[in-house]
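Submitted below is the structure of interest, expressed as structure tokens.
Here the complex is missing a single protein chain, while all its other protein chains stay put.
By letter and in written order, the chains are A and B; residue numbering begins at 1 in each of them.
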Amino acid sequence: MALLEVHNLTKDFDGLRANDDISFTLDQGELVGLIGPNGAGKTTLFNCISGLHPVTSGRIIFDGQEITQLKPYEVARRGLARTFQVYVASGDLTVEENVMVGCFMRTRSRAQAKARAREILTDLRLSDLADYLMSELPVSAQKRVTMATALGSDPKLLLLDEVAAGLNPSEIDEIMTSIKHVHDDLGVTVMLIEHVMELVMKVSHRVVVLDYGKKIAEGEPAKVAKDPLVIKAYLGERYVREHAEELK
Amino acid sequence: METLRNTFDFSDFPRIDLMVAGFVAIFLVVFPLVPHSSFAMATMIQFLMFSLYGMGWNTIGGYGGQVDLGKAQYVGIGAYTTAVMLIRWDVPFWFSMPIGVCLAVGWSFIIGYPLFRLTGHYFAIATIATSLVLKDIFEVWDFVGAARGLEISPIKYSPPDFLRLIFKEDIYYYYIILGFFFLGILYVNWFRKSRLGFQLRSIKDNEEVAQSLGINVHWAKIKTYAIATAFVSLVGSFHACYIKNIEPEDTMSLDLSILIALMAMLGGAGSLWGPIIGAGVLIPLKSYLKEWLGAKAGLVGIDLIFYSLIIMVVSAAEPRGIWGIVEKIRRRKQV
Partner (left out) sequence: MDILVSSLAAGILIGMVLALMALGLTIIFGVMDIVNFAHGEFLMIGMYAGLLTAQSTGMDPILTLPVAAAVGFLLGVICYFGFVKFLLRGPMVAQLLGTFGLMLFLRNLALLVFGSEDKGLHHGILVGKSFDVGMGVIIPATKLAAAGLSVLAFLAVWILMNRTKIGKALTATALDGQGARYMGIPTERMNALAWGIGGTSVTVAGALLVNFWSVNPFVGILFTMIAFAIVALGGFGSVPGAFFAGLVVGIITEIPGIWDFFTYTFNFEWMANVPMTSFKYMWVYLAYFVIMVVRPRGLFGWKH
């Protein structure tokens, strides 16, 4: 069953077309990667879906209802959560309080929010960090916490914007485990923007490829990686040579 | 039930905080019973009033990070409602105060809606502008005494009048505002743990993230602005009965608006104790500087020069205020 349908979505910024007639669907229970070179319009697409930018034209249907015109908080309340690429930790919220903010979307009770936040932090193996301020954490931990916060709102669909950027290999492994856990065990449908190919190609069921705001390919990772258009636009000849084994 | 528990639950503070707070509370309760000058008494009442102003401001300005520099207009609305109703229709304080709060909150919704489309500096300056517009209107509005203001003449009443809040001795005023002070602390203690409190702290952190967590940012700000307004208007009503002489120039001036923000900022915005610490430092400092330097030495304005230097040093050296310094030391010890 389709959880998210994007129909002919177009977004212009002052004459610059950031998303050009993009259509795709996500089924319930899928884990889909969104890749493409810098400036391809990936984050803009997430912003449009989550209601942060009004779309120029096109329709977005989530869980059977149209959400194209909704405000970001209304979209979030329907069960569509997301993380942000850049997280500026300026405030004085601790990790646990941060996750509680997410949990407060579903409850008014502080006790319930706190209990749920503890649960999620334990689940993602972050409970040791509960009392730290966000600004005291390394980037890798911050990214996992933003994921935990988004999970606090019990989403049906989670959009992850570059959670692995700038992490070292062991941290990438950690976050990959977290993503798999969220998807496999908690049953959340996930779409992730990612430049770290090792991660996205390994975990995704499908990938959608954007270039210059257009969707240029969509399909299983192994097939997409062989697509000459994708190789030319993004992956490069070298990646395909080096990963020839895996892609089979 | 949980609400009630949250209101009275201070257990997340370190024990040392609670002990200090307990001592201060006991001191405040017994203060009128120990020998004191009338000047000290007046200073203490001012301290309690400004603590409450600061607590109100702290909800939107401290927890929410929205720098509101127009709170004086609501002091004016509260003060004028109580004074007008008492003078014209003999309505006692306990009835006019809630009406004043309702009027102030109503007005805060009307201007809050457009105001909160702005952020940062733009918001701060716009709050000043709205406050000055209202002040200008009050200065020509004959119904409220225009620029001359209003005077509540105590001769008409027989003090102590607990309904109208007309007393001869300051001690009555002291205990009434002290009651409000404790209620204010309990309310803010609930607020900081409530869903709205968390939403506001998230907004201060990052508005886009807050929206993506299902928070209606605009509405959450307006609601909290109304809460801050209610605090300020209530104290404004009290101010009318206590000072008995109100005019736009002192109840609605920009200086008062900024002083209110300063209480919370100097003490530490976004913490429960911040505004109280700020008022506890600033108000005695201000009145005694004026007493010692302003009046006695015959040098006009020198007290305010010292005062402004303190503001400048604090904002340049430690913008998170006194409480910020305490927290910083504590965190350093922990690590």
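Worth a mention:
Criterion: a residue touches a chain if its C-beta (ideal position, glycine included) is under 8 Å from a C-beta of that chain, and two chains touch if they have at least 3 such contacts.
Just so it is clear, the model here is predicted, and its values are computed rather than measured.
Across the complete structure, the visible chains that the omitted chain touches are B.
Considering the whole complex, the residue from B:C102, B:A124 or B:I243 that touches the absent chain is B:A124. Contact with the omitted chain, checked across B:A228, B:A261, B:L282 or B:I322, is made by B:A261. Interface note: of B:W107, B:Y172, B:W273 or B:Y307, the residue touching the hidden chain in the full complex is B:Y307. Chain B residues in contact with the hidden partner, per the touch definition given at the top, are 61, 65, 67, 69, 114-115, 117-118, 120-122, 124-126, 128-130, 132-133, 136-137, 139-140, 254, 258, 261-262, 265, 269, 299-302, 304-305, 307-312, 315-317, 319.
The definition used in the following text is that only the chains that are shown with their structure count from here on.
Put simply, the C-alpha centre of chain A and that of chain B have 43 angstrom between them. On chain A, the positions that touch chain B within their shared complex are 50-52, 71-73, 76-77, 81-82, 84, 87-93, 97-98, 100-102, 104-105, 107-111, 113, 134, 146, 149-150, 152-153. Residues 2, 6, 65, 193-195, 198-199, 201-202, 204-206, 208-217, 270 of chain B touch chain A in their complex.
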